[in-house]
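The block underneath contains the structure these notes are about, expressed in structure tokens.
The complex appears here without one of its protein chains, the remainder shown in place.
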Amino acid sequence: MSLRLIVLALAAFLTLPTAVVIAVSFNPTAILSFPPAGFSLRWYVNVLTYPQFQRAALNTVLVTAWAVALALPIGTLAALALERSRLRGRNLWAAALLSPLVVPGVAAGLGFLILAASLGLLRSRSVLIAAHVSLVLPFVVRSVWVSVKNLDPALERAAASLGATPWRAFRRVTLPLLRPGLFAGALFAIVVSVNEFVVSLFISNRVTEILPVAMFSYVVNYTDPTIAALSTLFILATFLAVWVADRYLGLGRVFLRH
Amino acid sequence: MARPVVELVGCTKVYGAVRAVDALDLAIFEGEFLALLGPSGCGKTTTLSLIAGFVEPTAGRILIDGEDVTGRPAHLRGLGVVFQSYALFPHLSVFENVAFGLRERRVPSAEIGRRVTDALELVHLEGLGRQRPAELSGGMQQRVALARALVYRPRVVLLDEPLAALDKKLREGMRDELRAIQRSVGITTVFVTHDQAEALGLSDRIAVMSRGRIEQLGAPREIYERPASRFVADFIGASTVLRGRAVARDLVTLAPGLTIRVAVGEALRTGEEVELAIRPERVRLAERSGEGTAEARVEGLVYQGSLTEVTARLGDGQRVLVSVTEPAPMRLAPGQLVHLHLPPEAFMVLA
Partner (left out) sequence: MKLLLAPAVVVLAAFAAALGALFRWSLLEFIPGSLRPGGLTLANFRGVLAPQYLDTVWETVLLSAATTLLTLVLSYPVAYALARTPSRRARSALLVLTLAPFFTGAIVRTYAWVLVLGNAVVTWPLPMLFTERGVLVGLVHFSMPSMILVLAAALSHIDPAYERAAASLGARPARVFWRVTLPLSMPGIVSGGLIVFAWTLSAFATPELLGGGKVKMIANVVKDLGLDSFNWPGAAAFAMVALALTLGLLAGLGRLAAGRAA
């Protein structure tokens, strides 16, 4: 049994659903059938004109932008602190910062909901953003930390010896050299936030809900291929993002060593 | 005497239980090339860090041009530092690396261009401004680091084992260039090294350090020919140390029947136990026994090309190191009996 055959079969398994979704999105009829019985763009039109999706898309952009804008500096500072300071129990701090990753989504979601209710902030977008920041922060910290580890501390001393104040040394030397980690962190943060579903399901309502939640509501209530069209758009966007990331950031190098 | 450019007064630096620098006093004068020499852990790099302002002393003061700069952060001390790893900014070009200090000093762009070009010329790297540090060889990177530290004319330039990362041939070449550059610019230089040959060849004065203290401070020749302690004698160059008892103001008995004459300037106290050191190159092989010779049996021979290092044992069991310039005056073989001529004035009395 050739390894190649097995891998091809598994690769097919991995991509089968994606292929089906894309095919169904062009189906002219409302019945979910595969293989599709024709070609039509009506579901794409539906996606782009459905007001709830439009609102949800806007919310997604808003929430993700805020979450990333907050998580990047917070995470960078934390990564620097973790690597540079002689903190006792540094590993404990690192574990704490990465802990939101292990908490079940429903637990975090319900917890934030109860917290918001207790504070009278039930319909607040701020709670949603805060939740996203806490969910996204571990990814940012992890990515930036890798870059910080590779930073030669002698460089900052050199900058100081040349007359740069700590702030200027950070801006002119440290920050540029952290760019790979920052980009990777931002990428992960965006992806996680855009796709965040469970926690957002608990703490958003129809006004504030983000795209995945809107999609979920739709799927539960309607059975036409609109979601297939939206999914296809999603898939296209992310394939592009991953391809770009691999090409320009060498994403493969992030995960594997050769 | 002129006021020193850099002065460390009673500086101590403690890390936990370790005294990296112990009540150090050091004065560095205008235009001199001073080496801080010692084995790893002796405190030489910590001393450099204290001067640069990367660490604060636990006790004591640091003065630059008479001004107390203790507590002043590194970026306000106006010194130049060349790091052991060069610490060139990988994301900036050679030009931008060298220009860094000038930009921090708000020097106008036109002038920056001129001065960077001059600095690169000084270190013989003209035309390489656009390259990235990663594209340059180790020797070139080191020169960029030097240019970067010198371009804004600091009061003092501090070098932390700058030649350590280079291979032997390159190191010797760079050593000479470094000295030439320092002389031409006339800048006060403090140079940390563990390589005594480097220190002897480059410096005006050497501070030999051990365990956070200066064992001896002086010109290279003085350090080499008149080591103040056993540590210095051992660390600088090789030497044979002989133990014996003074039986007259200029005679030392090593063992019954083995008495040697020494002429070290001061009289020895009769009856006193002494430690004498003599450099291997001062010991000569004599054809036959005579005035000032001692019998010894050859134990080991290490051929080094331009010389052979001979280890010989005296009658009382003490070992003597002899450097015999090749071609050797006689055939040498292990077990052979030789007569060692020990010039009285070649001896150094250790504390």
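Which chain is which? They are A and B, in the order written, and residues in each are numbered from 1.
Convention: a residue touches a chain if its C-beta (ideal position, glycine included) is under 8 Å from a C-beta of that chain, and two chains touch if they have at least 3 such contacts.
Everything quoted here is computed from the prediction, not taken from an experiment.
Novice: Specify the shown partners of the omitted chain in the complete complex.
Specialist: The omitted chain makes contact with A across the full complex.
Novice: Could you tell which one of A:A57, A:L110 or A:V146 touches the chain left off the display?
Specialist: A:L110
Novice: One chain is left out of this view; which of A:T29, A:Q54, A:S85 or A:N150 touches it in the full complex?
Specialist: With A:T29, A:Q54, A:S85 or A:N150 as choices, the missing chain is touched by A:S85.
Novice: Quickly run down the residues of subunit A that touch the omitted chain.
Specialist: 3-4, 6-7, 10-11, 13-18, 20-21, 24, 32-34, 73-75, 77-78, 80-82, 84-85, 87, 93, 96-97, 99-100, 102-108, 110-115, 117-118, 130-131, 133-134, 137, 141, 191, 194-195, 197-198, 201-202, 212, 215-216, 219-220, 227-228, 231, 234-235, 238-239, 241-243, 246, 251-252, 255-258
Here is the rule we go by: only the chains that are shown with their structure count from here on.
Novice: What whole-Å value do you get for the distance between subunit A and subunit B if each is reduced to the mean of its CA atoms?
Specialist: About 57 Å separates the centre of subunit A from that of subunit B.
Novice: List the residues on subunit A that touch subunit B in their complex, please.
Specialist: Residue positions touching the partner: 152, 154-155, 157-166, 168-169, 172-173, 176-177.
Novice: Which residues, counting only subunit B, touch subunit A once they are in their complex?
Specialist: 52-54, 73-81, 83, 85, 87-91, 100-101, 104-105, 148-149, 152
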